[in-house]
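Below is one structure, written out as structure tokens; comments come after it.
A single protein chain has been removed from this complex, and every other one stays in its place.
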Amino acid sequence: MTSTPLAAPTAPPRSISGKRPLSRAGSILLLFLGGVLTLAPFYFMFIFATHPRQEIFSLPPPTWFGHDLTNNYESLLSRMPFWRNLWNSLYLAVLTTATTLFFCTLGGYAFAMYEFKGKSWLFGLLLATLLIPSTLNIVPFALIMQALGWIDTPRALWIPGMANAFGIFLMRQYIGSAIPRELVEAARIDGATEFTTFRKVIVPLTGPAMATLGLVTFVQSWNGFLGPLIIFRSAETYTAPLALRTLQGIANTDWGALMCGVALTVVPLLILFAFASRRLIDGLTSGALKG
Amino acid sequence: MKIQRLFVAAALLSVSLAAAQKTTLTIGVFPDLDSVVKAALPGFNKLYPDIDVKINSLAYADHHNALTTALSTGKGANDVEAIDFGYVAKFAEGNGMTDLSKAPYNAGALASKFVGFTFPQATTQDGRIVAMPTDIGPGSMFYRTDLLAKAGVKPSQLNASWDSYITNGKKVVAANPGTFLIPDASEAAQIILRTGLKAGDGLYFDKSNKVLISPDNARFVKAFTVAKQIRDAKLDAKAGGAFSPEWTTAFQKGNLATEFSGAWLVGHMQNWLAKDFTGKWNAQNLPGNTFASWGGSFYGIPTQSANKDAAWKLVQYLTTNAAQQVLAFKTTGAFPALKAGQTDAVFNQGVVYLGNQKARLLWRTAAAKIQPLDVNKLDPIADQIVSDALGSVLDGSKDIPTALADAQRLVERRTR
Partner (left out) sequence: MTAPPAKLTPTPPIPKVGGWDNFQRKYAPYIFISPFFLLFFVFGLFPILFNAYLSVHEWQPGSGLGDMKFVGLRNFTDNLTDPTFWLSLKNTAILAVESGLPQHLIAIPLAFAINMGLKRAQSFITAIYFLPYITSVVAISVIFFTLFSWQYGVLNAALNSLHQIPILGVLFPADKINWLGERAFVQPSIAMVIVWRYVGWNMLLYLSGLQAIPGELYEAAAVDGATRSEQFRFITLPLLRPTIFLAVTLSLIGGFQLFEEPFILTNGGGGVGQAGLTTIMYMFRTYNAYSDAGLAAAMAWLLFIVIGLLTLVNNFAFGRSGTGNNEAAK
């Protein structure tokens, strides 16, 4: 309703401005409906966390919070050192994200801003590694980690992933389109070394892309499962997803406790997302991944 | 005096030795075996105070995957590993698990103490014993007395034969609108496939590795036919495997008239699955006077373990100690594989949930009658292919001879 007077001056032909409120309301309605559909499963995760398992699979399923949150929570704590596992996840995810951001930005910068011998060949090789199905790597990965003596230590997971092809690809796309080369040239003329240029010129300008990459990396590390399964060997070193899976027996799964753990595990991600999303949008406006 | 002093000195010595030589043993398990081992430790430590046991529990599939990786790479396995019966054949290949038939274990001598069908499952063709049985799942037909009564059907009419199961099952469903006779039609086929085998035959292969699946094999044809009849008569809830959400809900709502499963199902029904139906469920033998086992677990010792002596002590305690086997039964309903574990007074008591029926005696008798199945390393492949073929028959996309012929061809191309 209020948008009509605002929209009118920028759109002179009456026929179009007359259509606008309707199509606008329509698209907002669609957005809203889509949002509800998207949000519903997420909502149920929190609802289920407050119900015992026989209620979770009843019909109709519970649609509002129940009274079993404390029961579920106690049952969860009796089965695993949950907070310890959550801390392990946090430690791993923070290290993975920090190192990934540094090395991928560095690599992306090199591929975006430099001309050097073998560049296209090396970049092609980098992209090709994205195509390799990683599901079969279980045994060789375990062999390497045993040879290095890294079994049961988090570094077995964050070191191999800290400079990954996807991250370098993403940062190269962003830096190449969003940062003018003149800025880099100017810094060189001022006598800065290449690394100083990177640190003082490039890093401050890549905030939004870093927010995207950081978010994706953090989420993947946080929810990661196959890697921790190979590396971690005892209840004290398990990450949260791995520990939560131990609740899933072939027959006897305490779904209430499991959902409680799952809901608690997603809370740190929500907090992170709340912080990252501002940067994401701000940055996007300044022209990420421009064509 | 002198003797006493000597005794004290010996005791002191043994204490200090124990403190110095305390062994830490790790055991890898999956739920609910973790509860069993947890309950067993106080008793075990009374016997062996110098052995510290650490439990590493993972989800069912994860546990077996982690064990596969550890055996493949030769490192990272626990000193004792729980193995579900479905995986025993897999870990029997290669030399990842210690051969318990050899000295100092001599497990072969213990075989007669266990229910007959268990040891052959863990014994390879060349006679190695890779694991010790701890629990079994003697199967029975569970049925709702109230639903049957409403249709005027007696349990003996249901389990006389598969034909009479279907004929009378139709009456039960007709008299109780909204209910189903069985969670999934494929269950019937799986039971028929596992019973009435010729001696020496495996499920899918005979002794000489010849594929038994064929449109001419009566066992397969009957299994597929019965399942198809159940599906076509709209008697099943199409719930897929046990513990699927569909299956769980059907149970909770009391929409199932019968279910075939191991004795352990009662514990689940009583605790959460069908809480509201206490006294309304009962147990009888499977249709057609057949006997089968649902699940079962074993303990083995990986060859890479550095504490094999202590590990063997723990395995022995968990599997051959009658008191412990009874404790496990009371903790999670894990039915003892050890015969001596089945003579406790508790077996003569009625099961409250089953309307005080003395069902444990029924299960004990059934357990003794279960035939051993010869395992083949290609069983998992054949299993998958046959259940796919069954799925195609049930949804009407293939007829039985075609499905079996296709399955036969798919399995045969794997036998090199």
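Letters A and B mark the chains in the order given here, with residues in each chain numbered from 1 onward.
The rule is simple: a residue touches a chain if its C-beta (ideal position, glycine included) is under 8 Å from a C-beta of that chain, and two chains touch if they have at least 3 such contacts.
What you see is a predicted model; the values in this text were computed from it and never measured.
Which of A:S75, A:T96 or A:T212 touches the hidden chain is settled by the complete complex: it is A:T212. Looking at A:L106, A:L183 or A:V203, the residue that reaches the missing chain in the full complex is A:L106.
Here one chain is not drawn; of A:I56, A:L101, A:M210 or A:L229, the residue touching it is A:I56. One chain is missing from the display, and on chain A it is touched by residues 10-13, 16, 19, 23-24, 27-28, 30-31, 34-35, 37-39, 41-42, 44-45, 48, 56-57, 59-61, 103, 106-107, 109-111, 114, 116, 119, 122, 126, 128-141, 143-144, 159-160, 162-165, 168, 172-173, 176-178, 180, 188, 193-195, 198, 208, 212, 219, 223, 225, 241, 244-245, 248, 255, 258-259, 262-263, 265-266, 269-270, 273-274, 277-278, 280-281, 284-291. The omitted chain makes contact with chain B at the following residues, 61, 65, 67-69, 71-74, 90-91, 93-96, 237-238, 240-241, 244-246, 249-250, 253, 255, 377, 380-381, 384, 387-388, 391-392, 395, 397, 410, 413.
As a convention for this text, only the chains that are shown with their structure count from here on.
Chain A and chain B have centres, each the mean of its CA atoms, that are 41 Å apart. Only residues 26, 30-32, 34, 54-60, 62, 65-66, 69, 72-73, 75-76, 84, 242-243, 245, 248-249, 252-253, 264, 268, 272-273, 275, 295, 332 of chain B touch chain A when the two sit together in their complex. Interface residues of chain A facing chain B in the complex, by the touch rule stated above, are 52-54, 57-59, 138-139, 142-143, 146, 151, 229-230, 233-235, 242, 245-253.
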